[in-house]
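And now, chain A:
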Amino acid sequence: MQKRVLLTFTAAAAVAGLLGLGAANAQDTVKISVVGPRTGVMASGAAVTHWPGFKLWAHEINARGGLKLKAGQKKVELIEYDDRSMPGETIKAVERLAAQDKVDFIMPVYGTGYNLAVAPIFAKYGYPQVTQAAVTDQIDALTKRYPTLFFVQGSTTSFATSAINVLKNLKDEGKIGNRVAVVNVADAFGIELANAGRPLFKQAGFEIVYDKSYPLGTQDYAPVIKAAKAANPDAFVAWSYPPDTFGLLEQAKIEGLNVKAYYSAVAVAFPAFLGKYGKAAENVLGAGGIQDSPAIRDYYKRHKEVTGVDADYWGSPIYYSFLQVLQQAFEGVGSMDRKAITAYLKKNKFKTIIGEIDIRNQRLDKYWTVGQWQDGFFHAVAGVGFSEYKPVKLKTGW
Partner candidate 1 sequence: MLESRNLSVFYGRHRAVENVSITVSASEIVVMLGANGAGKSTFLRAIAGQTPSQGGTVLMDGAEITHHPPHEIVEAGIATVPEDRGVFAELTVHENLTLGAHPRRARPHEAANLERVLTLFPRLAERRKQLVRTMSGGERQMVAVGRAMMSAPSILLLDEPSLGLSPLLCGELFRTLRRIKDTGVGIFLVEQNAKQSLAIADRGYLLDNGHIVGSDTAEALSKDEKVQTAYLGGG
Partner candidate 2 sequence: MDIIIIGLLLGGTYALMAMGLQLQYGVARIMNLANGEILVCGAFGAIWFFTASKMSPIYALIFVVPIAFVVNWAIYQVMMLPLVKRAKNQGQLEVDSILATFGLSFIFIGILLAVFGGEFLTYSYLATPFLIFGEPYALNRIAAFLGSVALCAGLYVWLHWTRAGLTLRAIAVNPAAAGLVSINVPRASALAFALGGAVTAAGGVLLSMFLTFDASLGVIFTLKALVIVIMGGVSDVRGAILAAFILGLTETAVATLVDPGLTLAAAYVLFIAILLVRPEGLFGRRST
Partner candidate 3 sequence: MPSPSSADVALTVTEVFKRFGGLVAVDGMSFALAENEVLGLIGPNGSGKTTMMNLISGALKPSSGRIQLYGDKISGAPANEIAQKGVARTFQIVRMLPSLTVIENVAAGGVFGHQKRWGAELHDHAHGLLRRVGLENVDDVPVTSLTYIDQKRVELARALASDPKVLLLDEWLAGLNPTELKTGIALIERLRAEGRTIIIVEHVMDAIRSLCDRCVVMNSGAKIAEGTPQEVLADSEVIRAYLGDADA
C-alpha cells in the first residue's frame, strides 16, 4: 500500500510538471483567454456568438497592429479552452488560467450558470467579468456580491416585460385580441421567462388561453402546436431555446397557426433561422434585435468575411460592442492591470457599433429585447433605455 501511494504521488508530480510546461512566458503579446463550450448542450449557441465574436475582434486588433498599450503596441494572442458545457470544467479552466497560467486577461464564459459559477474566481483575482451571455433577475444581488461582475444583456424580467409590452401595444391599438397562447421549454431560461411572464400577461390584460411547458429535447411539436391552435389565440409566445424554436415554427407553419403575432425567444435572431425559413420568417418576433445602421451592416459584412459564419442579431453585435468596450478600457488604462481596467469600466462611457453605452453601474443602461424579421434584417422593436424602435408589423400568414 505504501509503495502504491508513493507511486501515485510520483505520477501526480510528473503530470504536474507537464502541466507547468503548458504555460509559456514570452511577453511580446497580450495573452487573452477564452473559455467556453465547444461541445455539449451549450456548444451550438456558443458557435454562433461566443467563438466567432472573439475571433473577429482579435483579428481586427491584430490587423491594425495590436493593442496600443503604454509598453507599445502588442498583438493579441487568443487562447481558447473547451469547458464541454460542464460547470466543473469551466471553474477548473478559469482557475488554471488565473492562478497557474497567469494570463493577461480572461474573457467571460458562455451561459448564465457558467458565468455565475466562475464569478467568485474572477472576483478573487480581480479580473473584470463583462458577461455577454448571461441573463438573470438577480443582477442587484450578484453585482453587489461580485464587484468585478458586469451584466450587459439585461434581466429575465426585462425580456419578458418587453415581449409582453409589444403585444400589449398591439392589443391596445386594436390590432390583435387579448387571447395569448404561451409555451415554454422546461429548462432554466425558459422556466424563468415563463414564470416572470405569467403575472405580466395578466396585468397587461391578456387572457392566457394555453400555458404549458415541453421538455428540452422534444422531437415532435405537433401536440403542442395543435393544442395551442385549438385554444384559438390571437398571439403565440414561446419561451424557447434553439432547437425547439426551429421545431415549433416549422410545426406552426404546417398546422397553419395563423396568429397575428408570433414570438419565440432564443434563436429567432440566429442567421440559420432566416436561412431555413426565408419568407416564413418574415414578421416573426424573437428575443434580441438590432437597430439598423451602416456601422452594423458593415459589422455583419466583416463578421462573415473573417469568421466565415454569419453573425446573429442579438448576441453577436453585443459581444462585439463589449469587446470594443474592453479594448477601449485596455488602451485607456494603457496596460493589462486588472484593477485599473475594472475601475475604468466603472468610470467611463464607450463608443461602439451599437452606439454610446454606459456600464458604470455594473450593468448596461440600454439594450434591445425584442426583434422582428423585416425584409431580411432582424430589427429591434423594443428594448430598455432607447427612445426609438422600429414599428412592429403584424404577421400575415406563412
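Candidate entries met the following condition: all candidates are chains of the complex that A comes from, given by their letters.
Here is the rule we use: a contact is a pair of C-beta atoms (placed from the backbone, for glycine too) under 8 Å apart; a residue touches a chain by one contact, two chains touch by 3 or more; residues count from 1.
All values derive from a computational prediction rather than experimental measurement.
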- Task: Going by the contact definition at the top, pick out the neighbour of chain A in this complex from 1, 2 or 3.
- Result: 2
- chain A to candidate 2 touching residues, read off their complex: 38-41, 43-44, 46-48, 51, 85, 183, 186, 212-215, 217-220, 222-224, 226-227, 242-243, 246-247, 250-251, 253-256, 267, 270, 272, 275-278, 309
